[in-house]
Every structure is written in structure tokens, then in C-alpha cells.
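Let me give you the structure first, and then I'll get to my questions.
Just one protein chain is left out here, and the rest sit where they should.
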Amino acid sequence: MRPYAILFLLVLAGLVVAFAPLPAHFSAPVARTFHVEASQFAYQPGEISVNPGDKVTIELVSTDVVHGLYVDGYGVSVKADPGQNATLTFVADKSGSFRLRCNVTCGAMHPFMVGKLNVGANTWLYRSLALASLGIFSVFVLARTTKME
Amino acid sequence: MKPSELLTRIVITVFNLGVVALSLALWAQTPLIHARIAEGGGWSPNVIQAKVGEPLHLKFTSDDVMHGFSVGQMEMQPVDIEPGKVSETTLTFTKPGIYTFFCTRWCGLNHWRMRGTVKVTGSETGTPEPVTPPLYVSLGLDLDKPHPVPFAPAGRPSAANGQKLAASLLNARFTTPDYYRSHAPAQLFDNLRSTGLSDSQRWDLVATVWQSNTTPAGLAEGKQLFAQNCAACHGEFGGGNGVFADDLAAAGTASMQTMNGDMAMSMQTPADFTNPQRMLGASPALLQGKILRGGMGTGMPMWGTIFTHEQIWNVIAYLYSFQFDYPK
Partner (left out) sequence: MSKFELTRFPLIKNLLKNRYPQLAVFVLMLAGFLFAITAGFVGTPVGSHNFSIVFVWIAWWAILILVAVPFFGRGWCAVCPIPVVGDWLQRGAVLEPAPKMSKWLNLRVPAKFRNMWMQNISFTLVALFSSVILTTPVVTSVVLAAMLFLSIGLSLVFERRAFCRYLCPVGGFIGLYAQTAPLELRVKDKNVCAHCAGKPCYNGSELGSGCPWDVFPGGLTKNTYCGLCMECLRTCPHDNIAINLRPFSADLAKPSAKLDETFKAFIMLGASLVYAYVLMGSNGSVKLVAYSVFSPAWFGYAAGFLAVIFGILPGLFWLSVKFGAIKTSSPGKQFTTAATALIPLGLMFWVAFSLSFVLTNATYIFAAISDPLGLGWNLFGTAATAWQPMLSSLVAPTQTLALVGGLAWSARTAQKSAPQAGISSVPVIVYCLAATFLMLWLLL
């Protein structure tokens, strides 16, 4: 019975680490504009960071061929030809880290043309690191209890 | 050998070779026009044969990045050519001749080199139009001669302000399209010296005259053509600082080294249309010549076979809007 109880507690702890709501970080939403240059096969800047609730405007500037910018998780996108900048505006209402991906085939490495949008802190990464540590802890604890049995 | 062994061998061979042969046969039967960036070979084929009055059905695919297809001086919807996909169009030519087709989506510094020709043969359906030389030829302008003006307006000349002075003070000669096309703004400013107006009033008047030679629709078309074809080098706001300006300058430095400093043949930074010294000394005829002929090795393409005359005049009218304030 005891190992099962410990296992149950550890699983419970894992669920808490993964899903427990965090105290919301308050910051008044502001409008932010980013000038993002797209070239084969990168965005410059490669990462943009905003706070949850911000109104984000991305001005996409293609500097060689036609590129796009698709925000993973948000499902919004914009395309720009060189010389014809395009803007994308959306409210960053989901927090976390999201990939920006080119959605106009722009050459061989196009599928790997990625950038990053950070909305608030990357809490899922921290939760994952904690889960990894908890996983190790569980292995030690369970190994000890099974040895004692 | 058992019959089952023989049968299995036949089935395997026929099936596998059949898959390969069938796909090769279907591939060979699908002629596609391949679009590649100029450095990768441009159009393939780059010469298309057609007959007057016969529909020409074309299928395109891109082998690298987004391209587009359009035929110069022809009313048609440009065809987007996406990488790995096939797009189609059908064209019918009414006059024989050699047409230029070109890429409509910017695909790098050498985008404008992606051109080819459609050779249309057959009998003329109407009477041929007489060929007239472009204005810069009949005026005898030297397109490569610098044309700076030593002075510039203190502020941005306002066509609206000039409008108030226009009715009483203008010599009828200055308002004709012929005068507009063959004179630089600075020349009209000079010609208005006798009016006794202040410098800024005279510049306002120049702006008014320049605006009177455009229409809102023409300016809108000029703006659109500029954005699609010019802004990548000359900049969205005409400042000569488009996304390829640095690449052109770098290519210029490289070409100067290889061509023993022959400046005339080297790539240059794109013209800055916001520079008054440069723009106010240029007549529409001169700009027309530069656009028609191109920059002869400077990186400025020749547009003569692509734009119609009307389109070029509209682009020129839009270029002056980087100098003059036109009321909306």
C-alpha cells in the first residue's frame, strides 16, 4: 500500500506543478510595434517579447524574397513582398512562448525559418524544468521504497 | 523454376517498373514553364511562341521562391507562381510582335532580370500604329548628365496654396501638358521670376501646375506601380533606401573593383526622390527616358517593354509627389 500512496502523491505533485494557476502578473496592456525584417531564413529580431494583453503590431519587412509570418498558437499571419511592408495586429491574449514561422515557401530551408514570440514569462518551460526535477526525485523515492519493501 | 516463382517475378518487375515508367511518362507529358530566381537561371523556357488570335495556354511552376508572371504592356491579371505548385493562364494576342514577360513578385536583387519573350506571329488584324520616338529622344536630352539645381524650396511646396494664386498669374503656356512634360520644376520656377511673387509662392505655383497634370486615379495607379516595382530599391517613401539599397551599394563596390573604376558601368545606390536638388531639376521627359531605357548597368532596369506610356507618366506624376504637397 505504501508505495502506491507515494506514487499517488508524486503524481498529484506533478499535476500541481503542471497545471496549478500562477498568481497573475499585472501589467497595464500597451500597444507595441515591432519592425521585423525577414530574410532567407531568419527573422530579425528573432525573438520578440510582450506582456499578456498587449496589442502587438508587427511590421513585416521582406528584404530578399516574399516571406510570411505565421504566429503559432494564435493562427494569425501576414505576408510581405520586398518594398511592400505589411502589418499584422493582434492582441497577445495567450501567454507562453510561440514560434513565428514563415508561411510563404521562400527557399530550401523555408520549413525551418522560425522566430519566437514570448508573451509574458515562458512559464511552461519553468514548469517543465520543475517536472523534470520532480521526475528524478520520484525515481529516487520510488527506488528507495521498493528497496525497503 | 516453379510457375509461382516465375509469376511472382513477373508481377514484381512489371509493377515496380510500371510505377516508375508511368510517372516518368506523365512527367514528360506535362510541359511546365519553370520560374527560378535570375541567379538560378530565370525563366525556363524564356522564349514562348504564339500565334495571333490563338489562345495560348500556359502552366507555370516555381522551383524556389514566390514568383509571378505578366506580359508587358498587356491588360492582364498577373499570375502568382508558388513554389512546388502549378498555376495556369490563357492569353490571346491580337497583334504580332515580340512581347516581354516578366516576374511580378520581388525575388531578390536581380528580380528584374527575370524576363523572357513571347514571339507572336500571324497577320495584323488592324492597321499598325505609327511608331513615334519617346519625348526624351525628340528633345535631345542626355539621360546620363547630372541635373542638379543649386537652390531648393525652403518648405514643401503646396499645390493647395498655389491654387489660390493660379487663376490670375499664370501664363497659359505653362499649363499645357507639353510644357509640363518637357520642363523641370526648376525651369518653371525660373520662368515665374517675372511675376514678382515670393520664392515660396512661386514653388507653390509650380506644385499646382504639376498637380494639374495628374488625376487622382493616375496618382493612385502610379503609387501602386511604384510600390510593386520601385519601392524595393527606391524605398516605400522614395528616399532611395529600399531593402535592396545596401545590396546595390555593395554590388557597386564589387563591380567597381572588377571594372577598373568605370563608374558609368557600376551598380549605384538607388535615386533618392526626396532630394529636391535632384528631383526639381528633372523634367518628366528626362524621368520618362530613365524609366524607359533603364540605368545602363546601374541596377536600374529598363521598363520600356513592360509599362505602357500612360503607366510611366503616372509613375512620374507620383514621383513628384515626394516633393510637392498635393491636397488629398
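Each chain carries a letter (A and B) given by its place in the written order, and its residues are counted from 1.
Methods note: contacts are C-beta pairs under 8 Å (C-beta built on N, C-alpha and C of every residue); 3 or more make two chains touch, one makes a residue touch a chain.
This structure is a prediction, so every number in the text was calculated from the model and none was measured.
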| Among the chains included here, which ones are touched by the excluded chain in the whole complex? | A, B
| field | Residue ranges of chain B at the interface with the undisplayed chain | value | 1-2, 4-5, 8-9, 11-12, 15-16, 19-20, 23-24, 26-27, 30, 32, 59, 61-64, 83-86, 88
| task | Spell out, residue by residue, where the missing chain touches chain A. | result | 18, 39-44, 46-47, 70, 72-73, 96-97, 99-101, 103, 105, 108-116, 122, 124-125, 127-129, 131-133, 135-136, 138-140, 143
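Here is the rule we use: only the chains that are shown with their structure count from here on.
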| message | Which stretch or stretches of chain B touch chain A in the complex? | response | 37, 64-66, 82-84, 105-109, 111, 227-228, 230-233, 236, 242-244
| note | Residue set of chain A touching chain B in the complex reads 37, 61-66, 81-85, 104-107
